[in-house]
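Apart from one protein chain that is not included, each protein chain of the complex appears where it belongs.
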Amino acid sequence: MSQLVYLVPLFPLIGFLINGLFWKRMPKTMGGVIGSVAILASFAVSVGIFLEVKSPSFQSPVIVTLFDFIQSGKLHVPFAFQVDALSALFLLIITGVGFLIHVYSTSYMHHDEGMVKYFAYLNLFVFSMLLLVLGANYLIMFIGWEGVGLCSYLLIGFWFKNRDYTNAAKKAFVMNRIGDLGFLIGMLLVLVNFGTLGYQEFFGHLKGGAAVPTSTYNWIALCFFIGATGKSAQIPLYTWLPDAMAGPTPVSALIHAATMVTAGIYMIARSGALYSLTPEILHVVAIVGLATAIVAATIAIKQYDIKKVLAYSTVSQLGFMFLALGVGAYTTAVFHVMTHAFFKALLFLGSGSVIHAMGGEQDIRRMGGLGKHMRVTQITFLIGCLAISGIPGLSGFFSKDAILADAFAHSPILYYLGIVAAMMTAFYMFRLYFLTFNGSFRGTEEQHHHLHESPAAMTIPLVVLAILSIVGGYIGMPAVMSEHNALNEYLSPVVTNFGEHHLEHTTEWMLMGISVAVSVLMIIVAYTVNRKPNFAENTGLAKVLENKWYVDELYDAIIVRPIEAFSRMMDKFAERRGIDGLVNGVGKTVRWGGDRLRLLQSGQVGFYIFIMVLGIVVLFSLSFFWVR
Amino acid sequence: MPVNSTHYLFLSLLLFSIGIMGTLMRRNAIIIFMCIELMLNAVNLLLVAFSRLYGDINAQLFVFFIMVVAAAEVAVGLAIIVMMYRKVHSVDINILNRLKH
Partner (left out) sequence: MDIYAILFWVLSAIAVGCALGVILSRNPVNSVMFLIATFFAISGHYILMNAQFLAIVNVIVYAGAIMVLFLFVIMLMNLNADVEPQKGHLVQLAGVLSGGVLFLVLLAAVKTAAPVIMDRTNTDIGLISNLGKVLFTDYVLPFEISSVLFLSAMIGAVVIGKKEDMHSTVSKEGTTP
């Protein structure tokens, strides 16, 4: 089965080609069906591969080489896929969640003219993401990496008639490009120092202790991490993700919650062998991740756009994953990627359902009391909120607790700060929940009449994701609750955690108790605060939070404006005077010379003969008396 | 002084230069045309002289083909001159300044 791995990205590619080439002529329903079926087929193959990888007889990894991609001198990069535990797990997440989102989209996007085009983009996105996780070397990963960047640009700016949306798309693209540059430099460093881009060869060199100074490892790891901050929305490149909510909501679920942003996590987990050699960079990763988790959580507390809250919550959760990576617990990070994919996709799709019911309204100040009208959405959304807040029994509890436990084992400071972030997570999620579904309706009469439960194509994915959000955590139970951790065992052939540590059982119970206690406390606080919602003008710190710490303004002031000013200056001086002057000057000189030379063209045949004779004389003189 | 190859060289150069001078001096298209024939003959003379010098028959055949081409050229050229005379009633090449426009 694993030899057929090329089928997994092939189906979405075919779907993309069909939908992309014929989107003008194809009926909407058919486009949706083609797009969904393509992902479903990939999902089926992925399940087969997963089962094979899971079996004890599987020899990890299987490399499937399709063709030689680059063959130039000593550089040899095959177009190869690597099947192992890590990539198989990601395949499942991407195609599984992706399929549910496709099904959801068939209903959500049904009124949009460009629906077939939308599905083409979605398929292309899934294809790129699969390429990213399947590649057996960094170059293939980079192709997918760029591909998802491109697709996020296309999908964020899908409603391109709105100027703000296209600006958001541009912002996402540029921010991603900054990170991509880091990745690219890291890749070139690997190539220069080790002469290969393949994972197996590269990690083999690392294990063999190649004659490369430690600082080189640090640089490579740092460059890769910069790439990851771009794609996975970490400080300082996180601002694109909240803006990326401009795209259709299922896109937010697919790209900006479940899959694309996890690319950075995947890359670092994949390169775990490298990061284990560079503890300093791991510290950086942990600090950046924790800072992102806290900053994003604080911002989420004061946002009023339902999708913005979820977006900042995504950034915050990604910060948690980076924290896990930073303390060397790669499997825990992957675990959280998986559970987060479930409940964040669920939350986004739930918010999509709400927006659908509200007729496009996204401001939670105009919602409230929606629970009465859309019961399925409410319950599934509640499950999502509980999961993300880390209430015991749901998937988020296990993964978040595992991260916090690993952080505590690494350093208690990280743990305390992490608890703060987790506390805020519970608060803003339930603030969102209560404002949306509880209380009384605050929108217009018209919207009130329009309220309705979403069609089955939208609610069924919600239910499936809700179930997954509940049960998804049981594959990675902590040591105190279960004899063995299924996920860790599954991933152990591929990912080796750095600095394995074991906590006392009592300590672990205590940590769990604390985090559950603060979560519950914050839910109660959120309930009390938001029972009588008060939307007065924010002041002081709240205003700063509402304005996202003024980070966008800060970037605007210290980066965008100076660059623009510099560009204007270059335009005025270098471009207009220098280059234009040069080009126009050449033109003018030629024209001036032509004006003078034109006088020679008398049209008199006799004169031409005369000149010809003179020319012969000169040539003869040159060839006989000068050249010799 | 016995005749040697340089004599023929000088003679044909002289004839050639006379042809050039005629081309430059005269305005009558027919005279100019005749001067061109003169130049061709100067070259022919030189070729025959070299053929004689090296005992090579190929040069004489070249002369033969030059004559062939010259005959064809004269036929076409004179036809053009006649045509031009019909148009402008003159064979003065100074009238032929259309190349400017």
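Details
By written order: A and B. Residues from 1 in each chain.
Note that contacts are C-beta pairs under 8 Å (C-beta built on N, C-alpha and C of every residue); 3 or more make two chains touch, one makes a residue touch a chain.
Since the structure is predicted, the reported quantities are computational estimates derived from the model, not experimental observations.
The absent chain, not drawn in this view, touches the displayed chains A, B throughout the complex.
Of the residues in chain B, those that touch the hidden partner chain are 1-11, 13-28, 30-31, 33-35, 37-38, 41, 44-45, 48-49, 51-53, 55-58, 60-61, 63-65, 67-76, 78-83, 85-92, 95.
Where chain A meets the chain that is not shown, the touching residues are 606, 610, 613-614, 616-617, 620-621, 624-625.
Here is the rule we go by: only the chains that are shown with their structure count from here on.
If you average the CA atoms of chain A and of chain B, the two centres end up 83 Å from each other. Partner chain B is touched in their complex by these residues of chain A: 601-606, 608-610, 613.
Listed in rising order, the residues of chain B touching chain A in the complex are 20, 23-24, 27, 93-94, 96-101.
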